[in-house]
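Removed: one protein chain of the complex. Kept in place: all other protein chains.
Which chain is which? They are A and B, in the order written, and residues in each are numbered from 1.
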């Protein structure tokens, strides 16, 4: 089950150049995307209303798209405007159009009722060109349901285990303490101090320790926006574990998006990097992304193994532990959104696909 | 669903030499084929009645075939004539025998009631050795249901789009006009003039134009027999678009067969070439087959994409357009044949397989 009335990240803006016609599957539905001559993006159902041929195999004609099986031509609204061999074009000759926009370096598609596609619901990710940060980007495909990846990102206690050799830095102290978690609009907020924690290995050879403040929002359907900020050891205690206000010694930001492709496959997008004002920020950003690449492979290996266990051997009863609070709260957020829109769904489909 | 009481092309006659034992699947049923010492072909169920081992892993013993799992031996009628370790051979010890014949360079198998296997129902394809034509042959496998391929072959308006770079010659005039289509015995007949059409690119460098007369029968289960004949521009108009009778400047003939392997896979056989009297007919035939190879890959790419959309995303409502007339008439022909034989089927299966 998927939320429909929300913005899904379908790709990086740089994936879609002015000539490209690309096919993507989101929550099990086939999409075709391309740019109008003015650069704005069009997202249509990638399935001709005539014989289900993919429009992504089609031909751009100005801002329109012609199906290259039997030649039906569609405008940016998804309405058919030419059927070779006949002059009459029935009202039902159309494919679904999806609201789409680009913001913060991502292309966002609204999979639900177009009337409710509110740009204000797009999470405040940090784009790759934001001058405050020096960011690098990446992505990977998962053979796993998106909620298993959400679970992973809503509970960072796994850093001490899955990422023992990377983010975890060989310590399990992180998993022995708990973050503060609250529900926010369409998501959860997770905050914590890691007191006297090892500074990440992307630093120079000298291993240092610092108090690390980590705060992130996790928003439906699966967007993570996280600030990590290092302060001198002792800061957390001095602040009595309250949120810091002063400028940190180091800070970095990551935006991540988990997009369901099908029930058992997902695509994961991420950017990460330090403040641009940091020493050697570009080199630092490169090193962080190398580390992240290794670490995210560790996640993938574990989560895909978990999915295989579920697929091959079935779901068994799950033990609830204290660190499940974040994942459970986020699952609850999604469950309520899905339940809330069950009734509204059918009305949004065009008649021809009903 | 498949028609059973009809002749399916199972392969080219040259695929089965005097020593070969080959396995083929037709409409989901496993067949084994081999030649008797007199050269005639035997087609049996490729599944031993004992433990379902494939007889195609077996051993020829004269005209008989021995299963090489436990040694049961079958004669050309599919009757078991030896069971090692016992003398009694039960009546039920037999595999299904299929009527089979070779004609027009193809091996034809009758998948239905053997009593109704009428050789007169074999479509009049043109064999590779017919002196009138200089033909080349080819085949390809499809990851698609056979009816999707039938649809393609019963509506050539797709030439302007799928084959834009090959058969279509960059023009869509072909798709803007309609052929004459009538129902015939077990199929449809499609005929049309293409007025002042570009002559195919297999001609020499000079691009020429001509009036092209195209006429084909499409017969159950999926046999296409087509004549294309080029006349000087102006001929069609002079004949008031009637069928030509005089000798054309150029002419070529193609026989094609679509054979369902399973519900989602098919095998496609084809021959094509000019009249033997044409200038440089062998070279022309080679060039035509090279072009056809490229064009049929264009079809395959589109039809397999269509099948994937149907498989992954489900069938949605289909818009009916004017060019669907041919495909729809042919689907109707097959549907009536299938419905007509639903009652007769079970009686034809041997008791052991009931």
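To be clear about the criterion, a residue touches a chain if its C-beta (ideal position, glycine included) is under 8 Å from a C-beta of that chain, and two chains touch if they have at least 3 such contacts.
Everything numeric here is computed off the predicted structure, so don't read it as measured data.
Here one chain is not drawn; of B:36, B:57 or B:209, the residue touching it is B:57.
Within the complete assembly, A:310 is the residue of A:208, A:227, A:291 or A:310 that touches the hidden chain. Residue-wise, the contact with the chain that is not shown comes from A:160, picked out of A:83, A:111, A:160 or A:223. The chain not shown here is touched by just one of B:66, B:250 or B:267, and that residue is B:66. Mapped onto subunit A, contacts with the missing chain fall at residues 151, 155, 157-158, 160-162, 164, 172, 175-178, 301-302, 305-306, 309-310, 312-313, 315-319, 321-324. Panel shows subunit B; residues 25, 28-30, 46-47, 49-54, 57, 59, 66-72, 80, 83-86, 90, 92-93, 262, 352-354 of it touch the chain omitted from the view.
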